[in-house]
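Pasting a structure here, questions to come.
The complex appears here minus one protein chain, its other protein chains still in place.
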Amino acid sequence: MKKVAANPLVYEFSRHLEPRVRIEAGETLLVESEDALSGQIRTNNDRRDKTTMPFSNPVAGPIFVEGAAPGDSIAVTIHEIKPRDGQAATYTGSPKQLCEWLGTDVPHGAHVCPIRDGQVYFSDEIAIPYAPMLGCIGTSPAVGSPTTLPAGPHGGNLDLVEVCPGSTVYLPVFVDGAYLYLGDAHAAMGHGELSATGLEMAAETTITVELIKSKPLTGPRIESPTEIVTVATGCPMERSIAEAYAQLILWMEADYGWDRWNAYDLLTHVGRISVGYYGIGTVGTKIEKRYLGRGD
Amino acid sequence: MKKVAANPLVYEFSRHLEPRVRIEAGETLLVESEDALSGQIRTNNDRRDKTTMPFSNPVAGPIFVEGAAPGDSIAVTIHEIKPRDGQAATYTGSPKQLCEWLGTDVPHGAHVCPIRDGQVYFSDEIAIPYAPMLGCIGTSPAVGSPTTLPAGPHGGNLDLVEVCPGSTVYLPVFVDGAYLYLGDAHAAMGHGELSATGLEMAAETTITVELIKSKPLTGPRIESPTEIVTVATGCPMERSIAEAYAQLILWMEADYGWDRWNAYDLLTHVGRISVGYYGIGTVGTKIEKRYLGRGD
Amino acid sequence: MKKVAANPLVYEFSRHLEPRVRIEAGETLLVESEDALSGQIRTNNDRRDKTTMPFSNPVAGPIFVEGAAPGDSIAVTIHEIKPRDGQAATYTGSPKQLCEWLGTDVPHGAHVCPIRDGQVYFSDEIAIPYAPMLGCIGTSPAVGSPTTLPAGPHGGNLDLVEVCPGSTVYLPVFVDGAYLYLGDAHAAMGHGELSATGLEMAAETTITVELIKSKPLTGPRIESPTEIVTVATGCPMERSIAEAYAQLILWMEADYGWDRWNAYDLLTHVGRISVGYYGIGTVGTKIEKRYLGRGD
Partner (left out) sequence: MKKVAANPLVYEFSRHLEPRVRIEAGETLLVESEDALSGQIRTNNDRRDKTTMPFSNPVAGPIFVEGAAPGDSIAVTIHEIKPRDGQAATYTGSPKQLCEWLGTDVPHGAHVCPIRDGQVYFSDEIAIPYAPMLGCIGTSPAVGSPTTLPAGPHGGNLDLVEVCPGSTVYLPVFVDGAYLYLGDAHAAMGHGELSATGLEMAAETTITVELIKSKPLTGPRIESPTEIVTVATGCPMERSIAEAYAQLILWMEADYGWDRWNAYDLLTHVGRISVGYYGIGTVGTKIEKRYLGRGD
């Protein structure tokens, strides 16, 4: 199994960077990634130094997928996400959008949480179930290189709890080789990622990448053993919800034989919404697969 | 047990209407409500007639709570929500915000779904678990009378799946007697209530209303056996998420002894978001109670 | 000429209140209104006391227009807006949405500005041209009674600089008699009304009210000697801009003979946007009348 080491740190989804590894469709890969704070928080006394490292969410890559061409898509199945250092770090900086209600007197916010026995220890008394996920996963656009802060049709900083072991993430291919990047692993994350910082951890992620020829996508899709999920991003969030649900309807129509308006009707009653980092308006809309087989 | 019959139909949260019933704090009450379509859809051939009934979401009330005064709050515990007619009706009108992606050729959308054996039959093959909830619950503001379309500090058209049997809804009191209204029951509802119409049903709801003296609230709160939930509303939804999480932090601080910024940190990792009708940006933010006892 | 005195203070657009005056279509009326701070700020040392008066933007009314019925509209021409006390008061409270960038250490914010010789004296050195307008103007909805804080299809707290002497405001009629209210005069106002408080003044406003039978409107419209303006409200503001421009296109189509898509094309190049209080997302979109006569 090939391995992609985390360094050097990369903060964008760019077609201009040299591939770190080249793989065939169907290959399984171990990807090492640094944490979202670029490794600057190792103890509760450490501070985020934006002078030496002003960017966030370093990703590993680019991973060049042989044979991938514009108009194709790739399917990235996540098998496992393991913490590299046995701990997660979080950082509550200025509460920004909350200061209207809470003020701004937030104390120094570095907080390291040990991970052991399937739990993340927020404190001695409070254990959060270890539920790892990748904050960032994406391909390179044909023009432009988004940083690892926004999300978009290429994927990017999705921050959705559904990007987790057992799931497959479908991404459009815009350039030859796809130029896949991933990283920003979290040991767990709440809906909305309130402080913009999850339980950030350096991680080793095992993935398999499949190539789907001639399957253009308008944006990321996720499939878990029990659900299918479409993703849209951008403020205001209500617009992203509309767009994501519309894409879910179109998916049900194209791949599961549903009448468009029947799907619209059903999703009104059984659809679910998952919110990524709320500051950038990313949402996943989803439906359980058990509803999908009978839409005509 | 007193009973509040559904008629006449009421479409606002007003202090100007004559109380339908007067209760003491602690009383249990059976409240009958018409469905959100004002009973116009009884078969798949019926159509919504906005000429004779231009409003939506009729509620039962006002219920006058003896002793309730401005600055108090009331706690409405929902014991049971039963369908009155053994069926739910839904209506997919113009897809409005979706038409950018889906077009506008939506067919006549009346759709009646039988309810039996704990299932709502969307079709012969598709059964949705019966998971009843109230779309509308609220008190009367001190000034102004919101219709049953928006939500606000008084409650209103919340459309949150958490307003269900087993939960207690806390509402601020703005006028003597509180003037409680409720209705707009759904047999089930997806996050976001995509078409703005759930599985609407005429219902009989059993509630107990308690009075909490001298407990002003800035907005609705919900408590289930396992979670506490704060609610905020208004577009853009990302602002409502910020406001609801801020109120949840303040609740943890005031009633559970949490340090404000510690609560902020924790919610980042374990908070959950529930989306009401997405078109008006209503959200509930929540935390499991098992995390609450240890915040210092 | 009939006169409507400011007292008692009214803070909603309600069909439940007793008309203060009844007029025939075509009548001219002098309307006295208290300032938006309910008269609490008369010197720089005064403070806003929300305990005794928690509401904002008192309006004068309701004015009952004989013969007005649902489906009609009224045309309110503003002839003159005069300051009652020779001064305007403003009040910079907590900067709310700005505190993310500016912090919250705003000092006591009462500020009284004398009005004389066509200028409002912000200080001895800074004179702002007197450009009076009404912040609030609206009719009563058929159901519900909006407070004087939001805006809506009935008008309400528009805060648009176009509601000024020389302009005619068209409002839909939802109840018999229209129940017109107006007030919240400003001596001048910046786009967006940054602090939510303009140069508030008690005022005497002279208006003529005309009745237009069988002319339903979807929302307020304004006509000045040189422009026509449509209004939409609600966050996110980009959605209100879309709605307001759509209504302007429909107006050009219905009353000026324009092809819909030609109007759309033209407005892209010559449309103008005026922003009311930005916190509630109110906008006016407009076009100069000189472009209107030639749209086929």
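Note that the chains are named A, B and C in the order they appear, and that numbering of residues resets to 1 at the start of each chain.
Operating definition for what follows: a contact is a pair of C-beta atoms (placed from the backbone, for glycine too) under 8 Å apart; a residue touches a chain by one contact, two chains touch by 3 or more.
Predicted model only: the values in this text are computed from it and were never measured.
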Among shown chains, those touching the left-out chain = A, B, C
Residue among C:A5, C:I126 or C:A254 that touches the chain left out of view = C:I126
Per the touch definition above, residue among C:L17, C:L30, C:A69 or C:L98 touching the missing chain | C:L98
Contacts of chain A with the missing chain: which residues?
-> 11-12, 14, 16, 54-55, 141-147, 234-236, 239, 281
Residues of chain B (touch criterion as defined above) contacting the omitted chain = 94, 96-97, 99-100, 103-104, 235-236, 238-239
Interface with the unshown chain - residue positions in chain C = 90, 92, 95, 97-98, 100-102, 106-107, 109, 111, 120, 122-123, 125-126, 128, 188-195, 197-199, 235-239, 241-243, 245-247, 249-250, 260-261, 264-273, 275, 278-279, 281, 285, 291, 294
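One rule holds in what follows: only the chains that are shown with their structure count from here on.
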Take the average of all CA coordinates in chain A, do the same for chain B, and state the distance between these two points in whole angstrom.
-> 32
Going through chain A residue by residue, note those that touch at least 2 other chains and give them in order.
-> 97, 100, 235-236, 238-239
